[in-house]
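For reference, the structure is listed below as structure tokens.
Left out: one protein chain. Kept in place: all the others.
Let's turn to chain A:
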Amino acid sequence: MKTYRDQMHGLQFTPEQKAAMVDALLAASQAPHQRRPQPRKALLFAAVAAAVILCVACASGALQATVAAFSALFGISSPAQTQVIQDRAQVIQTSDTDNGVTVSMESVMGDAHNAQILFSIRRTDGQPLLPQRPDLSWLINQDHALLFEEDSTLNMFTPAEDDQPDRYLLSSALHFVPFEATDSVLYFLFSVSSPNYPLPSGGMSLTLRNLCSYGPVSGKDEKGSIPLVEGTWDLSFHLEYDTSTLSLPTGQTFHHGPLTGTVEEIRLSPISIYLSFRYTFEEETLAAGYDPGATELSKEAWLEEQKREWFSNLPLYVTFPDGTTQDIQQDTVDLGGFSQGSVYTLSGALQTVLPLDSIASFHLGDLTIPLPD
């Protein structure tokens, strides 16, 4: 039996395909260069922030920054979504300064199992935060290029006295709001998820150290990052935010092609979804499409691939009273969808804000579940 490494090593382009790629690359490099205009996301952030300042309902700079950050990262724009943030975000505004740089925890918004925490980082003298070096220009055009060398974000959600910290199965994602090289303040969002156990609340502390870009990665060099802003920032705060979650009725059956599911649990909050259902497939219907002449996969592997495709395109969306819809199948970050035994689970923080009070119905496959008024 081939090992995993052997299998992967066997994946190679042919010499002919590589030669074709070289020719295509040369042709592309000699074509007239048309620089795509970079979306001025930082201006969008500033414009949204300016619009929010004019908003009568906005209460504070931290809330303004939260709305603007979510807008720039996830494209939220409706008054209903803005209202959700204003209603649920807990303003923290605790900060620490080291080496002339201040890191602030601006706000947190979440539910019992997920949290979106907004931070800012800026120089106290108001100068551009990042070093103004030409050799770092690539950093600005590279997504997700910034990381903290050390951060204890997840540790703060794992109670020290817990004898089974791994059970939380915490996961997180870090999003920097799009910025320009000369910006004096950067905003970033930590999304944290714990699908199996509720996130703790109360008094907490957090340490962040050295904002870095990823640099040379070496098997021997653990400090492979390029430090851009050096400092150690210790934040102490109290988390007590609205953790309410909407649980929808369960036990219904839905269909999607050869897939039949029975709902076991649906939890919605403005920033997350937890969905699990028990499923079966019409194996004969699926297997009838297998053509050994059209694929290199064994029949069993091909069937598993087909099932994953049916999971990945399962209709999962919400409908608003005006008839518009919002797809949430691909909006789940972190853990995503996972099949274990005959139960499929989709959970994690969303890259959007769901205004639950404005949603008329929830849709899964051919099943429609009206939301309570």
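The criterion applied here is as follows: a residue touches a chain if its C-beta (ideal position, glycine included) is under 8 Å from a C-beta of that chain, and two chains touch if they have at least 3 such contacts; residues count from 1.
Methods note: contacts and distances are computed from a predicted model.
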Protein that the absent chain corresponds to, by UniProt name, given "V-type ATP synthase subunit F", "Peptide ABC transporter substrate-binding protein", "1,2-phenylacetyl-CoA epoxidase subunit B" or "RNA polymerase subunit sigma-24"
"RNA polymerase subunit sigma-24"
Omitted-chain contact residue, chosen from A:Thr280, A:Ser312 or A:Ser342:
A:Ser312
Suppose we count only contacts with the excluded chain; which residues of chain A make the list?
1-5, 7-14, 17-18, 21-22, 24-26, 28-30, 33, 35-36, 135, 138, 141-145, 147, 151, 153-155, 166, 169-174, 190, 214-219, 222, 224-225, 295-298, 300-301, 304-305, 308-309, 312-313, 330, 334-339
